[in-house]
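Removed from the display is one protein chain of the complex; every other protein chain stays in position.
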Amino acid sequence: MSPRPLFADVSSRLAARSHWHPLEVAFWLAAIATIYALPSRHLILTEIAILGLFALSLDLILGYAGIVSLGHAAFFGFGAYAAGLLAKHGLVTEPLLALIASGLAAMVLGFATSFLVLRGSDLTRIMVTLGVAVVLREIANRYAGLTGGADGLQGVEITPLFGLFRFDIFGHTAYCYALGVLLVLFLVARRIVHSSFGLSLLAIKGNPLRAAAVGIPVNARLVAIYTIAAGYAGVAGALLTQTTAFASLSVFDFDRSADLLLVLVIGGAGYLYGGLIGAIVFKLMQDYLSSLTPQYWPFWIGLLLVALVLVGRERMTSWTRPIRALAARLDWRDARGRAAIPAEGR
Amino acid sequence: MLTILFDGIAYGMLLFVLACGLAVTLGLMNFVNLAHGAFAMAGGYCCVILVNRWGVPFLAALPLAFLFSAALGLILERTLYVHVYRKSHLDQVLFTIGLVFMSVAAVDYTMGSSQTFVRLPPWLEGQFNVGGVGVGRYRLLIIVICGLLTLALQLTLARTRFGSRLRAAVDDARVARGLGINVGSVFALTFAFGSGLAGLGGALGAEILGLDPIFPLKYMIYFLIVVTVGGTSSITGPFLASLLLGIGDVAGKYYVPSLGAFVIYTIMIAVLILRPQGLFVRGGAR
Partner (left out) sequence: MDRRTALKVAAAAALLLLPGAAAAQDAVKIGLIVAMTGQQASTGKQIKAAVDLYMKEHGDTVAGKKIQVLLRDSAGVPDNTKRLAQELIVNDKVSVIAGFEITPAALAAAPLATEAKVVELVMAAGTSIITERSPYIARTSFTLPQSSVIIADWAAKNGIKKVVSIVSDYAPGADAEKSFTERFKAAGGEVTEAIKVPLANPDFAPFLQRAADAKPDAIFVFVPSGQGGTFMKQYAERGLDKAGIKIIGPGDVTDDDLLPGMGDAVIGAVTAHMYSADHPSAKNKAYVAAFQKANGFRPNFMSVGGYDGMHLIYEALKKTGGKADGDSLIAAMKGMAWESPRGPISIDPETRDIVQNIYIRKVEKKGGELYNVEFATFDAVKDPGKIKK
């Protein structure tokens, strides 16, 4: 077969995969609508947006490159403190610029630690990433003069966004800001995973040896996606600091990384929306249960998790079949080729 | 200085007893059981109830704690875990973390949020002097019990039929099944035994590590560290790893208190960079 038709076939398939599914559009329209429809819930929605962005960053490495990390909070925390310090010392006053700077700082950290996750099994990566997060937390605690230690970073004042929008107590500005950042970064991530770079990551996740044999520079790609994901996590952390005007050591906590993994697994890894959906479900569930039983809500969350796994996520898929059929009918293009979810291989 | 060495060995052996069940489960069934700490906690609280409320002598309560956790492990394994073996690692993580949350809240409800202590018999309190080295009685007991256990484990693995079946199943479950080994019952028994060991470790460790409802969440990291550094293909691996980590942690905190917390994690990262499969892995094993 001559190269030209094959090339055309492959590029048309790639293009088809990146078409916007109507459910995606509906999702984002609903998200933007919440700005006006649910003004009293903006505080928790901001937290969901930040958690969603954080989960998105984990999805990039876990769902698309197969790197299991239990220490992703390291980058989250690094970005959080970077933004806090920039604001506190007046180095970069415009929040958006500080956000970008914090993201870049986290990317540098990601690049520096990326070599740690290149080798070894899943368990090794889990432990190494965990170790890095813990060490970073200890360093932050040690240099309490800089970071405020266990008290948290004090005196962080966030100037109005673009000089116009003050971060008010109701959280309106914070939510629009967080949602906007999430949307932009999501679009970028979407572009990345639907490119040939993204495809090569999936190949690496499926079988690194075979991918290398085909000529994909495995380590370089892994370092690249790890760095990008670290940047995303850093931006999420910076958002947290900027919307709450506070940063404490809890940003590095193991609990944060563990909850993140839970969120992503609940939503499903590998199709970008898993992190966002998981964040919505997990956060709302936790908030609701916590207000019902402030002391024993972990029990119910645990029960839900156990039930979720036992019932099986495949069986839950079958409940949505009629809706998927409807969605397929709404959209005359071939629904199968798009957003194909790769199997969670080992 | 020797006291510190002694303390470190005791701490390391305690970690070993707690973590070796996890190593075996992970190596044998390739199952990430993050709820391992919950079995340890169960054993600890069982011991507390036996000794504090029912007046059972401490030494008698230890094997009872072992049996309690083993039974708990066996029941859970046959009813819940068995459905989750085939699922992906991430699902197993989700499942076991769910179990941990449930156990933490359940213990909080029944036993209260504060730390509980085992009422030790007087002959176990304090220390005695051996040539200028302070030897804590309780820590000595830990070393003796754990040392005996390790020997027993090693002998079981190396010399008994069950041991060889276990080792075969760890190396390659499919071939073992093909040879007629009942891998399912090996799984169940090993899981129960591993959980029992965790329970014993929890009972022993209540005095040193402190027993409260969030015990599994606090200490899971340490168990994972032991398992990763030691590798999952033998008993000696985690054993030596626990000793290394125990001594390193205690010595680090003694000589350089300001950096004490870093030591255990830095050792782990360093080991994993140099030997990603763990320190003591046989060639060809997983």
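Just so it is clear, A and B label the chains in written order, and each chain counts residues from 1 on its own.
Assume a residue touches a chain if its C-beta (ideal position, glycine included) is under 8 Å from a C-beta of that chain, and two chains touch if they have at least 3 such contacts.
As the structure is a computational prediction, the values presented were derived from the model and not from experiment.
When the omitted chain is restored, the residue from A:93, A:159, A:219 or A:290 that touches it is A:290.
From the options B:193, B:219 or B:239, the residue with contact to the unseen chain in the full assembly is B:219.
Think of the hidden chain as still there; on chain B it touches residues 3-4, 7, 11, 52, 104-105, 108, 112-117, 119-120, 125-127, 134, 136-139, 207-210, 212-214, 218-219, 249-254, 257-258, 260-261. Remark: the residues of chain A touching the chain excluded from display are 21, 23-24, 27, 30, 34, 38, 40-41, 43-45, 47, 138, 141, 149-152, 154, 169-171, 240, 244-246, 248, 250-251, 253, 255, 267-268, 271, 273, 277, 280-281, 284-285, 288, 290-291, 294-295, 297-298, 313, 316-317, 319-320, 323-324, 327, 335, 339, 341.
By our rule, only the chains that are shown with their structure count from here on.
Separating the CA-averaged centres of chain A and chain B is a span of 33 Å. Those residues of chain B that touch chain A in the complex are listed here as 26, 32, 80, 83-84, 87-95, 97-106, 108-109, 217, 221, 224-225, 227-228, 258, 261-262, 265-266, 268-269, 272-273, 276-278, 286. Considering their complex, residues 68, 116, 119-124, 126-128, 130-132, 134-135, 138, 142, 254-255, 258, 261-262, 265-266, 269, 295-299, 301-306, 308-310, 313, 344, 346 of chain A touch chain B.
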